[in-house]
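Only a single protein chain was left out; the remaining protein chains are all shown in position.
As written, the chain order gives the labels A and B, with residue 1 at the start of each chain.
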Amino acid sequence: MKRRRVAVREAAVAAPPAVRGGPAGRVLVALALFAIIGPFLWILTASFKYQIAIYSGQFPFTPTLSNYADVLFGRRSDFAGNIANSVVVAVASTLAVLIVGTLAAYSLRRFRWPAWVSAGFLGWTLLFHMVPVLTLIGPWYIAFRQLDLYDTRIALVLTHVTINLPMTVWLMSAFFREIPPEIEEAARVDGCTPLEAFLRVVLPLAIPGLIAAGILAFIFSWNEFPIALSLTSRQTATVPVAIARFAQQYETQHAQMAAASVISTIPAVLLMFLGQRFIVRGLTLGAVK
Amino acid sequence: MDLMTMMRASAAALMLAGLATTPAAAQKPFADVGKQAPITILVASTPWYPAFEKVVGLYEQQTGNQIKLDTTPFGGMLEKARNAVRSGKSPYDLMFLDTQWTIEFYEGGFLAPLKEIDASFDLPKEVLSYGDSGWWNAQKRWRTPDGGKLMAYTVLGNVQLLYYRADILKQAGIAPPKTWADVLTACTKLTDPPKMYGFVARGEKGNGIRYDWHSVMLAEGGSVVKDPAAGDYTVTINSPQVKAALDLYTDLLKKCGPPNYGTLGQGDVIQLLSTGKAAMGDVVTAAFASFEDPAKSAVVGKLETVALPAGRGGASGAVVGNWNAVVPKDVPDSQKKAALAFTRWFLSYDAQRAFAQAGGIPNRSDVYTSDLAKESKLRWMPAYLETQKFARQELGYAEGAQVEQILGLRLNQAVIGEMSSGKALNTAAKEIQDLFVKNGRKTGALPPLPE
Partner (left out) sequence: MQDALTTLLLSALANRTFRYWSLLPAVLLFVALTLYPLVNLVRMSVSTIEFAQGVEIWRFTPRANFAQLLADDALRPALVNTLVFVVVSVTIEMLIGLALAIAVAGLARGKTWARTAMILPILVPPVAIGSMWKLMYNYDFGIFNQALVALGAAPVNWLGSTSLALASVIVVDIWHWVPFVFLILFAAVEGLPVDLIEAARVDGATRWQIVWRIMIPLLRPAIVVAFLFRTILAFKVFDEVFLLTSGGPGTATELINLHLYKVFFEQNQLGYGALLSLAVIAAIVAFLLVAQRVTVAVRAS
């Protein structure tokens, strides 16, 4: 039993490629990695430089940990608190949007809803996605203030779920389309209820999609700035708001901003790894092949 | 030094010794304000914020009154201030508004006039006026104490100064420039791209170029509108003097600046000076501290400041950019009084002196004439005080933001060569005039310049 579970889990996460890539593919990946990691490495080195070394593009340079110290332990820094806020908001909103969005996507695909319901909901979410966030802040601020939810993490979670719902629904919808209905029918014939069929058969097959949607929802929530800025004050501020404080009126404190950015990627990457494992383990626990 | 000053100085010195050792015992407060309700202040994350935070800490220690500081990224200040007052339940008791935002809040009726909170409140006469940006005459729709109510006071006033490398100028045998024409002569001599740029200022589209160019325009005797205080919004931007100023500014940037002069923002100008690549620059006073920090600058101790140069007619021009502290009107009375109590304390000589020593820019003239001006890291003070004599507020009307955007685009286009200076000014004049007509202002135009 355990061996089969492990086999299923590995199969879902790191399957051997259907088609082995050739040298062209490997070259492309190498180039892309260089282009992508290059600037990130630049940010990493900047975080260890003094501001003047960043300004004059010095290389080699005298490294320093003062930027990190300033960001984490400085007098006016609440960075640890900001990270905690971001973790809470991002994790909560990602879980919520995945659950709500996946269920909705499945429902729209599998159950016969009248056209006005499915097209209407999908269309409305897409249309809402086109609205510039700037115009939403005013009404939301007033609404949350009236509800006494201003400066709370709940308000952020709710708004982030709303912002990420369109992409999650559409993405999961596309992935559910790939799963042939015959598999579900076979499960139903075997005696599964609709709910069981969904949880035990369909969902495990959609794991790659869930991971992609989850990662995107998490990242968008983690990096979301305008709403977090308006709906929070110092104690509930998230990481992007804290980082924006380094972009001051006349000049940017590049060194500290780089350090803060590097620090902020660590919990994000950690959480994504864990989240991935969590999804895979949770869903393959009851998977039926 | 007379007795009073000596006593004040020693009190302040003791104060600062106290700052270093964080005493728990109560010190004599700089101003007697009594017990007050806790308040929240909306303040931006700026270079002078640490100094402000220290001073607030002093206030809390001395009086036992609580202050919460909501430090906000500069880019989010206006948003937060607007949301706060529009919601009807402001979470802030004191907000710091940049000068160009004040008109919107005055006209919108969101604020409590300071004297209505406490009729006995008055600005100490030593506090610099900064162009009277804290007074609002609702009839004239103009910021003036003449018939106006006191809505705000200046927390920190910034003007730009001419920074120059004393060592380079001395070596070349050039005296610190007194007119903009002198600056041009000096910088063309000193410029040696790519090793050294003679003069750097902002050319960036928008507020950047508009602000820096404005002082040159004022120095040359130009103006944007004729007499807004009297209600005359005739557009005077396309006059020969303004064109001369624009051409001079373009020359300065083009002949003495880097090839990307059309995109330089304040951060870029500071970068060029800090790395030693610029011989002269037009920069805010607040940047002085970072030029003296070895972690941020390669030219520690080498930069000196003078007031901005004069124009052909001998007059100088400078634009004030100041943070105005306002009290929203829908805040409980006890908190309004507490905000005012902090204000009284903050505007006292000792508090301002502490602010200056912690790295801020004080707003009282007696601090500038005190012995502090002799300290090396405060050697910008004489130039600053000098500039206050002719610095003024500009674009102090409701259409200010739009006018700035029009000017910010057209000036940038002229400077990078996309259109001639005459055409840029004529276009800007037409657009500004249309704007005033739409808003029902009494306006007119000058004959167009040759393009």
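Here is the rule we use: a residue touches a chain if its C-beta (ideal position, glycine included) is under 8 Å from a C-beta of that chain, and two chains touch if they have at least 3 such contacts.
If you're wondering where the values come from, they're calculated on a predicted model, not measured in any experiment.
> Using the touch definition from the top, which of A:Tyr50, A:Tyr68, A:Trp140 or A:Tyr250 touches the missing chain?
Touching the chain that is not displayed is residue A:Trp140.
> Of B:Asp32, B:Asp192, B:Asp371 or B:Glu418, which residue touches the hidden chain?
B:Glu418
> Please pick, from B:Thr144, B:Thr234 or B:Gln402, the residue that touches the omitted chain in the full complex.
From the options B:Thr144, B:Thr234 or B:Gln402, the contact with the absent chain belongs to B:Gln402.
> May I ask you to list the residues on chain B that touch the chain which is not drawn?
These residues of chain B touch the chain that is not shown: 78-79, 85-86, 88, 104, 107-110, 194, 204-206, 208, 258-263, 265, 268, 271-272, 275, 277, 329-330, 401-402, 405, 409, 412-413, 416, 418, 431.
> Which parts of chain A are in contact with the chain that was left out?
Residues 13-22, 24-26, 28-29, 32-33, 35-37, 39-40, 42-43, 46, 54-57, 100-101, 103-104, 106-108, 111, 113, 117, 121, 124-136, 138-140, 143, 158-159, 161-162, 165-167, 169-171, 173-175, 177-178, 193-196, 198-199, 205-206, 208-209, 211-212, 215-216, 219, 222-223, 225, 239-240, 243-244, 247, 252, 254, 257-258, 260-261, 264-265, 268-269, 272-273 of chain A touch the chain that is not shown.
Rule of thumb we're sticking to: only the chains that are shown with their structure count from here on.
> Under the stated contact criterion, what part of chain A meets chain B in this complex?
50-52, 55-56, 66, 75-76, 137-138, 141-142, 145, 150-151, 229-230, 233-234, 241, 244-252
> Looking at the complex, which residues from chain B come into contact with chain A?
44-47, 49-50, 53, 68-76, 79-80, 83, 86-87, 89, 91, 266-267, 270-271, 274-275, 284, 286-287, 290, 294-298
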